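Dropping the structure in here first, questions after.
Note that this complex is displayed minus one protein chain, with the remaining chains in position.
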Amino acid sequence: MMNVPVEEKIFHAQKAVPMDKHNSSISIKVKDLNVYYSSVHALKSVTLDIQKKAVTALIGPSGCGKSTFLRTLNRMNDTLPGARIEGSVIIDGVNIYGSEINVVALRRIVGMVFQKSNPFPKTIFDNVAYGPRLQGIKNKSMLEGIVEESLKKSAIWDEVKDRLEKPALELSGGQQQRICIARALAVNPEIVLMDEPASALDPISTAKIEELIHELKKNYTIVIVTHNMQQAARVSDFTGYFYLGLLVEHGETKKIFTTPDKKETEDYITGRFG
Amino acid sequence: MRESIVSNLTVKHDNLSENFMNGLVRIFAVVPLIAIFLILWIIVKNGAGVVTGSFLLLAPTDGMTQGGIFPCIFGAIAKTVLMVVMALPLGVAAAIYLVEYAGDGIVFRLIRAAVNNLAGVPSIVFGLFGLGFFVLFVGRNLDQVLKTGLLFGQPCMLWAAATLAILVLPVIIVSTEEALISVPQSHRAASLALGATKWQTIWRVVIPQARGGILTGAILAVSRGAGETAPILFTGVAYFLPHLPVVNLFGFIPMVNPFDQFMDLSYHIYIMATQSVDAEKTLPIQYGTTLVLISLTFLLNLVAVLFRMYFRKKQGLVTI
Partner (left out) sequence: MTDITQELTRKNHHPAEWLIEKALFISGIASIVFISLIFLFLFKEGMLTFKSVSPLDLIGKWVYDPYDEKNIFKVMWQSVSEVPKYSIVPLVCGSFLVAFPATVISSVFGIGCGIYLSEIASARVRETLKPTLELLAGIPSVVIGFLMLAVVATFVQDLFHTKFRLNAFVGALGVSLVTFPIIVTLVEEALRAIPKELRDASYALGATKWQTIWKTVVPAAVSGISAAVLLGFGRALGETMIVLMATGNAALVTLDMFSSVRTMTANIAAEMGEVVQGSEHYYVLFLVGAILFTMTFVLNICSEVVINKMRRKLRM
């Protein structure tokens, strides 16, 4: 198990954090997780603890299984035909692959932001209000409150507050991605998964997203997949390196990027890979 | 050496056969076009003078050698509306099942094969089926169970529309499927990741984006159904009816009576051209009726084609 710098986390969180509901500092416990697509063994017995209210970055070459891993955390792999999953992912003491798990409820607790911004062809307001409406919230002022709060958390409120009824697709790529983050936050998740959220964006938009991630970790557990090592180094507290479906190494970002335990990790990080 | 390369490069190719082939396939494309415009021109030339207000709004008189075709227009529209009401929900639901639920297993392939085959069933076979199944089997048995005498067990608009509904079902299914597939997968993923159920995702994200394609399918189905003759021959169409197929609900609300027979534009053309006492004399009526029918179907088709182009373009913008 990891040594968690609790003091540091509290320092980061400051007063924005409500009283910690749970004593454990571990948000997600992954044990012996295997994923198969038809005949491909995509993830090989991955075991990993993900810390609460911290950013965990998953790095590795494309096809290494990092996105697959991310998608197991909110069971999005369930929607793929031919996918088979073994092992356990425990959130708050419950195995989310258990038999009585409500997948729909799980996805409200574990939000997700995708690689390519994918706002619905609806207005900005309707995009962000989509999740709350699913839960049956119809009260206009309540929805307005949630939308405003979510947009503020995603640091885009000032840019769009005057045009909430405009189509979300009229925004720039970076703005669209922040709308998607707001949309995910509006469901009030505990954990936010991000699948290369800035890979399709320009450097300025990327910087904004990174800044946002830094802000968000005060309230949320964040797991981010990135192929950009500088990004991982900048935004994350912990880093896991995946290669060929295996979790090669996992630990504090500082340590991984300076003195990794494994030779493969060092090769990848220093660019001597492949 | 060099000289020979240069001379090879500049040698006049035998462009004759290439140009000949280009011209030939162009002819193959142009001749059918000419045929279309010839058809339209003949119909418009001979029919335009006939189609007047009274032609459209009056009933046939003098043993159908004079007067208008209003009952045929009325019947054609009523039958088509009834058909769409039956076919559209079923077709859209089937397409949703195929695209969103069926996966690609044996059920999917069976349905796919059934839809393709349904699209290839000869229209006269639909007519036979409508007579054998709807009128004689379903209708007669309903009459027996409900003790309604001979209400269901005879050819009427309801059964004609039901027969046509099965005929246009593949049109609606295929067009709706295309529309559903064009909705980006990432929108479904986003919705699911926000805690939506499968049906919530379909209802709130997929269908709103596929609306255009569904509408196109509906219009194409209407246009197809309006022009089909063979399926209604034995299932409800009438040679001549002295009244409109209308019934007064509760004695005072007039509505289309689906249990009555009806006159129809396409059938009217057929009987006027082949069964009329004096086909030469009624030729203007035949052209007039044809012009009305073809205007109706062309208008619908044109709207469908434009709709599809519009929505494809819009979809293109969305996915970029």
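To keep things simple, chains are lettered A and B as they appear, and every chain counts its residues starting from 1.
Definition applied: contacts are C-beta pairs under 8 Å (C-beta built on N, C-alpha and C of every residue); 3 or more make two chains touch, one makes a residue touch a chain.
For clarity, every value in this text was computed on a predicted model and none was experimentally measured.
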| item | value |
| --- | --- |
| Selected residue (touches chain absent from view) among B:Val44, B:Leu58, B:Ile77 or B:Leu118 | B:Leu118 |
| Hidden-chain contact residue, picked from the options B:Leu151, B:Ile181 or B:Ala273 | B:Ala273 |
| Option touching the unshown chain, where B:Asn22, B:Thr61, B:Asn141 or B:Gln185 are the choices | B:Asn22 |
| Hidden partner chain, residues of chain A it touches | 21-22, 91-94, 96, 98, 100-102, 104-106, 108-109, 190 |
| Absent-chain interface as seen on chain B, which is shown | 13, 17-18, 21-22, 24-29, 31-33, 35-36, 39, 42-43, 89-90, 93-94, 96-98, 100-102, 107, 110-111, 113-118, 120-129, 131-133, 136-137, 166, 169-170, 173, 197-199, 220, 223-224, 226-230, 233-234, 266-267, 269-270, 273-274, 283, 286, 290, 293-294, 297-298, 300-302, 305, 309 |
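Here, only the chains that are shown with their structure count from here on.
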| item | value |
| --- | --- |
| Distance between the centres, which are taken as Cα means, of chain B and chain A, whole angstrom | 49 |
| Of chain A, residues touching chain B in the complex | 74, 76, 79, 81, 104-105, 107-108, 111-112, 114, 116, 118-122, 130-131, 134-135, 169, 180, 183-184, 187 |
| Residue ranges of chain B touching chain A (in the complex, touch as defined) | 103-104, 184, 186-197, 200, 204-205, 208-209, 318 |
